[in-house]
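== chain A ==
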Amino acid sequence: MHLVLFLIFAIFALAGAVNLLLQKHPINSALSLIVVMSSLAVLYLLLGAEFLAMAQIIVYAGAIMVLFTFVVMLLNEGREEKTWGSRTAKTLGFPAAAVLLAIFAATILRAGRHYGTISLSDGVTTTQELSKVLFRDLLLPFELTSVLILIAILGAVALARKDNGEA
Partner candidate 1 sequence: MILSLILLVPLAGAALVLLLPERGRIPAWIALLDSLFTFVCTLHLPAHFVSGRGGFQFEENVLWLSHPRISYHLGVDGLSLWLVVLVGLLAPVGVLASWKSIQKNTKAFYSLFLLQQTAMVGVFVSLDLMLYYGFWELSLIPIAILTAMFGRNLNESSAMKAALRFFLYTFIPSAPLLVALLWLYAHTGSFDYTALQAAIASGSLPSWQLGWVSVAFLLAFAVKVPVLGLHGWLADTFSEAPVAIAMIAAGKLGLYSLIRFHVELFPALAREAAPWMIGLAVIGILYGAMLALVQRDFWKLLAYATLSSLSFCTLGIYGFTLSGMNGALLQTVNEGLIGAALFLMLGVLFDGARSCQIADFGGAAHRAPRLAALFVIASLAMIGLPLLNGFVGEFLVLSGTFTGVSKGWATAAALGVILSAAYMLRLIQKIFLGEAETNSPRIRDLSWQETCTVAALAGIMLAMGVMPTIWISTMEPALQSVTQKILTVDQSPVSTASGTVASASTGEPR
Partner candidate 2 sequence: MNTTVPAEWYLILSAALFTLGVVGFLIKRSLISIFMSIELMLNAVNLSFVTFAHEWHAVKGQIFVFFVMMVAAAEAAVGLAIIISIFRARGTLTVDQIDLMKL
């Protein structure tokens, strides 16, 4: 059962990611990204992280991606144009990406035999456990994050104000 679920959603995620790359219109890319994120939420669930799975759906697939689509529609950019581009990106970037993948894979496969396996019966990390750590041990970082978000909001407001750019 686990294997099946994993395979299905892994393939969904990969397919979504590849689609993200292939689509020319940003709105399509955004929709593919939503597919990836939702699949990941399921995988989190399989890994026993139920709170994160929910958060992934609500924060990522919900809030952030809605923001993305909103912006895409607001700007109404249309399809990507074929531009001249950068030679460095192709000659240097793709081999680098390939190397990255190879090295990740090699490392994981090499170390992987020491890892255990994952099954559905492994038990779930409850939200209670999570909140104990978060609100007791890591209270200060947590509070600091709220400050960070506040600053980000202010920054976003300041940046997006209409009269800002030309003033």
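A quick word on the picks: all candidates are chains of the complex that A comes from, given by their letters.
By our rule, a contact is a pair of C-beta atoms (placed from the backbone, for glycine too) under 8 Å apart; a residue touches a chain by one contact, two chains touch by 3 or more; residues count from 1.
The shown structure was predicted, so the numbers you read here are calculated from the model rather than taken from an experiment.
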Checklist entry - Which candidate touches chain A in this complex: 1 or 2? => result 2
Next on the checklist: Give the list of chain A residues in touch with candidate 2 in this complex.
Outcome noted: 1-4, 6, 10, 13-14, 17-18, 20-21, 26, 29-30, 33, 36-37, 40, 43-44, 46-49, 51-52, 55-56, 59-60, 63-64, 67-68, 71-72, 74-75, 77, 80-86, 89-90, 93-94, 96-98, 100-101, 104-105, 108-109, 111-112, 115-122, 125, 129-130, 133-134, 138, 141, 145, 148-149, 151-153, 155-157, 159-160, 162, 164-165
